[in-house]
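With one protein chain withheld, the remaining protein chains of the complex are depicted in position.
The chains carry the letters A, B and C, assigned in the order they are written, with residues numbered from 1 in each.
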Amino acid sequence: MELSVLVQQFFNALTLGSIYALIALGYTMVYGIIELINFAHGDVFMVGAFTAFWLLTVPLALHGSVDNPVLLAGILLLIFTVVMVFMGIVGVVIERFAYRPLRNAPRLAPLLTAIGVSFILQNIIQVVFGSSPRRTPQIFGNDARFDLLGASISFRGVFIFLLALGLIFALQAFVGRTRLGRAMRSTAQDREAAQLMGVNINRTIAITFFIGSALAGAGGVVYGLHFGQIGFTIGFSAGLKAFTAAVLGGIGNTTGAALGGFFIGFVEVYSGQFGLFRWSEALVFAVLILVLVFRPSGLLGQPLTERA
Amino acid sequence: MTIQDDAERRDLSSGDRMPGGLAPVRGFFEAHRSISVIVGMALVGLALPLVVMLPPFSTFQAGAAWMNNFTLAGVYILLALGLNIVVGLAGLLDLGYAAFFAIGSYTYAFGASPFSGLHIPFWPMLLIGALMAAIFGVLLGAPTLRLRGDYLAIVTLGFGEIVPIVFKNSDTYTRGTNGISSLYPPDLLGYRFSTIEILPFYIVMLLLVTLAMILIYRLQESRLGRSWMAIREDELAAASNGINTVTTKLLAFALGASTAGLAGVFSSAKLTFTGPDQFLFTVSFTVLAMVVLGGMGNIWGVALGAFILYMIQSVLLKGLNQFFDAVPVPILSDIDFVQYQFLLYGLALVSMMLLRPEGLFPSKRRRRELHTAAPGDDAAATPAQEAGGALQ
Amino acid sequence: MTTDATQTTDATQTTDTAATGTTAQATPTQAGDAGGQALLRLENVHTYYGHIHALKGISLTVGRQEIVTLIGSNGAGKTTTLKTISGLLRARVGSVVFDGDDISTVSAHELVARGIGHAPEGRRIFSRLTVLENLQMGGFTRNSSEIREDLGRVMELFPRLKERQHQKGGTLSGGEQQMLAIGRALMSRPRVLLLDEPSLGLAPILVQQIFSIIAEINQQGTTILLVEQNALQALKVANRGYVLQTGNIILADTAANLAANEQVRQAYLGEI
Partner (left out) sequence: MQRHVRFAAPLAAVALILAACSGTGNGNNASGGSAGSGKKVTIGVDLPLSGGEAPNGEPTVKGVQLAVKEANANGGVGGYQIELSIKDDAVNGVHNPDQGATNVTELVSNENVIAMVGPYNSNVGAAEIPITAPAGLLQCSPANTAISLTKPDAEGKLLRGDNKVSYVRVAASDDFQGPALAVYLHDILKKNTVFVVDDTETYGKGLADEFVKKFEELGGTVTGRQGVPNSDGSADYTSVLTAAKGDNPEAVMYGGVTTTGGGKLRNQMADVGMGDLPYIGGDGIVDGSAQTDGSYLNLAGENAANSFGSVAAIHDIPDPEGFANKYKTEYNEDPGAYSAPAYACTQIILKALEASASGATDMKDLRAKVRAYVADGGNSFDTVLGPVSFDENGDTSQKIISMYKADTSAGDWVFDQQIDLSQK
């Protein structure tokens, strides 16, 4: 393999991995705090992508690239803010009505409502935006590129990677250093004890959903910007892969989830490089199984005794 | 039901030691159970074709289509009964159950199609398909069953994703995405089943479901069944009571898988076709929903849950347009309900779970657990200090 | 809304602690009952776990500055009583009155801000958080300057915790974990501290240490409701005690009288 191809693919993997990482963060947070495999999370990501699509095409009426960097930055700031806040609210609403009433129910009950919510979100988007894929305006011009070791790197990709990195570190800081972050970690570990510290469990869980869903929303915006095409079905498998990423990294561990996301990006990209793309999903899951067999806590997770 | 539950409780509390003196009594009730399953299934089997000849049903769709639906519902009942062994009895969450369905189905395709050149009769293929699925169940289970709870669920989910991909990408051996067609339909004493005569398939399906229910009831009441429940309740305690948890869990996996294999053989023989798109995650999830909705651990409940959910998916949601066209409400007849299938299905799932999180027909044992374990307060949900997740 | 509540209760609390600091310390508690001055009062409390009737009409009082102990065998309802007070469980019948207010329907996290601290059975420290973070969690309802101030106070009380403040909670020894659990509960500046089996599983030397700390905390002005298997020790530090049996209070008296009671000695103090 030539160096330029290696560099190019490495960069491709970083970009793709960024999207998985953003979705995986929310997955891991939600799982960490209420141990729910939130199958609707991938669809929250999808709704985020459509919200961005709507913002860009209807109120902003954009259809092509925006070349003025200041304007571009302004637009990006606007759509990321609006989409993340909106998706955060959507996440909180979902938690409130579909998961919270079942917090003491048998474990499988919320798993099923999660899938029910996934269907509902998909169908709503399908009815509102139609079932065909939609073209998202690629506001980053495709020609904005630079050369690196013979590879052609797009500023769009760089932006996506840096944005993901920034959000990952911001989340780390939030969970690791702040009072609310501590409350989240305490709640995740021992809900009753956290209550005895004065933590409002319901509010903490709602905040977790808000942040996780906002990050998935950011992932959705990034997805549309990068691929220029979205559809109401893109959420499920992306969500599944992101969940795999979360497990690979050690569920509940935000660094792990991010690394897991990048890892899956690499598996997919390099299986494409070696002519094995149609096996990539099988490879991802095979790696998942192997990791769990040999290191059940995931790559960065701490060994933990699990609730039966 | 009560008797079985009491027996269950007694045996659990005494640490899985079978009270020898009770054996004759148990024997009687086991025989009784089998008879009641046979009688029940016979009644249902007779009633269904008759009921659909009556007006509301007969105008909805043709009798033959009803019978076809019932037969296919039987496939899902088998699947749900099998998954119930794994999830409901042994408490192991399997999110990739469709893989075993696929293995059974492809086993039949390899054993009885022009593609492979073999024509092993249907009846032994039922056993072979079940066996193949069981072998894969063990192969998957052996290295992974020491994982607990959700980790096992994730491994099975991965396995469930891999299996259809392997079938789809192995063109030479499976005809890839085209699937294998022209499978031989079953023969019985020279009579060849035909794809347009549903009644023979219906009868075979009734027999298979009856047999599966009897066997699973017997399993549930056996030493093995009690070991499963002991593991479900408290694996550590079960292990310290001398239960070999690995073997016991593997058996649950293998038996659950073999039921799916059976369903796979039947389904592909009936359809005379098998292809990789039939075994996607949606199938695993649907079967899981059937088990949970029916009431985990309750065999009749699970069977009924499977039947109801299948009918909702394949008849009701598909027929809403017809139904509302006949209703004299203009708005309703103008709506294309096919478009809203997912919305309605999603709403149905969510509302059913919110209203009855323990399922429609929870086993008495489960119901008791629920009512003692849920003081209705957020706090009491996780007494365990080392709860599974935890953010880092 | 929650912040409002926190602030108001904080305000009342600080005035209260100020008051106890000056006057209450000198007030000796009465022998039989704290009577009308009770800080905490349970009236005919019935609590259920699902269908299980765990508390069958408990009435008790804890006066300001007292140490009151609940003794009883396993399953008598001691832990349930504490959980009912701290809001982890709800009384189905009866009421819990704290400082004159009925708190039976107030949720657990709000009670912390009102001044009820609960160090639960089994320590329940956050094993994946550092010692420092555990203590910070204890002060969750307080602002950062108050936390800083109280961190110093708690670390003075438990010098071991200061040494280990950057270690993960799960790496501490049993005794250290118990200190952390108590220290953490103190971080909320509770007016009443509910202690559930603080000596459980500790070596005898540590048990002594823990009980002297309990006495010290009480000296500094905190009311304590203590649940103990080790009834002998508990009665030594307590002012008064209640004996629970299968969800009922069967005896209530001063600690000295209980310790002298023949029945109590036989049943709970391990004497024959």
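Some observations on this one:
In this section, contacts are C-beta pairs under 8 Å (C-beta built on N, C-alpha and C of every residue); 3 or more make two chains touch, one makes a residue touch a chain.
Being a predicted model, the structure only gives us computed values, none of them experimental.
The shown chains contacted by the absent chain are A, B, with contact judged over the whole complex.
Contact with the undisplayed chain is limited, among B:38, B:239 or B:354, to B:354.
Against the chain not shown here, subunit A presents residues 2, 5, 8-9, 12-13, 15-16, 96-97, 122, 126, 130-135, 142, 152, 154, 227-234, 236-238, 268-275, 277-278, 281. For subunit B, the residues touching the absent chain in the complete assembly are 55-57, 59-65, 68-69, 72, 75, 114-115, 117, 165, 168-169, 176-179, 181-182, 194-196, 198, 267, 271-273, 275, 277-278, 280, 282-283, 285-286, 311-327, 338-339, 341-342, 344, 347-348, 350-352, 354-355.
The working rule: only the chains that are shown with their structure count from here on.
Just count the C-beta contacts per chain pair and the biggest one is A-B.
At the far end from subunit C, in terms of centres built from Cα atoms, lies B. Chain geometry summary: the mean Cα position of subunit A and that of subunit C are 43 Å apart. The distance from the centre of subunit A to the centre of subunit B, each centre being the mean of the chain's C-alpha atoms, comes to 32 Å.
In subunit C, the residues that reach two or more other chains under the touch definition are 87-88, 108, 124, 127-128. Counting only residues that touch two or more partner chains, subunit A has 185, 189-190, 192-193, 195, 201, 302. Within the complex formed with subunit A, the residues of subunit C that make contact are 2, 86-88, 107-110, 112-113, 117-118, 120, 124-129, 133, 136-138, 140-141, 184-185, 188.
Listing the residues of subunit B that touch subunit A in their complex gives 87, 91, 93, 143-144, 146-151, 153-155, 157-159, 161-162, 165-166, 168-169, 234-235, 281, 285, 288-289, 292-293, 296, 339-343, 345-350, 353-354, 357-358, 366, 370, 373-374, 376-392.
Listing the residues of subunit A that touch subunit B in their complex gives 28-29, 31-35, 37, 98, 101-106, 108-113, 115-120, 122-124, 126-127, 175, 184-185, 188-193, 195, 201-202, 240, 243-244, 247, 250-256, 278-279, 281-282, 285-286, 288-289, 292-293, 296, 301-302, 304-308.
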